[in-house]
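For this view, one protein chain was removed and the others were kept in their places.
Showing chain A:
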């Protein structure tokens, strides 16, 4: 029997590291050269198929990186199952910001949250300021998943989301402090087509 899991994913990171572009590539496989900065938090969904039986639906909250929207972020990571903290490999300052996001998540978010560190813009490898070793080392220290992506070329984007989906606790229903819905668990409420109708005897026969 096929199972669908639903997880809430939140994207965090400094502004202009490419969070929205990453999501756009993941959800619609598109890329905008000129993208306006996000206002508040955008909402998108995407389903990942792990194997024939298991699909994972991500409810993605793409938060704005600008400082003035910082107060919104807690509302979205508070009951998230996973978080993707994005940094820009051409800006070492963005990794610092990512570190502070990770610290905040470890302090404030759900303890079971899966955090992935994601270095974006690998297409600009020539201007790299953050080495892979440095980021990898930090991720290992903190026990984070790590990957490098390029939203522009699409490299590594689906890999990192699939990796997250695999790491999520697929056996137990995901802990969702904010919402307790049937669709979040593996046993999804719905219509079972194989079930034999009980009232067959009553339905036949005319009304007179």
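To be clear about the criterion, a residue touches a chain if its C-beta (ideal position, glycine included) is under 8 Å from a C-beta of that chain, and two chains touch if they have at least 3 such contacts; residues count from 1.
As a convention for this text, contacts and distances are computed from a predicted model.
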Per UniProt record, name of the chain withheld from view ["FYVE-domain-containing protein", "Metallo-dependent phosphatase", "UDP-N-acetylglucosamine transferase subunit ALG14" or "Methyltransferase small domain-containing protein"]
"FYVE-domain-containing protein"
Hidden partner chain, residues of chain A it touches
39-43, 45, 59, 68-69, 71-72, 75, 178-179, 183
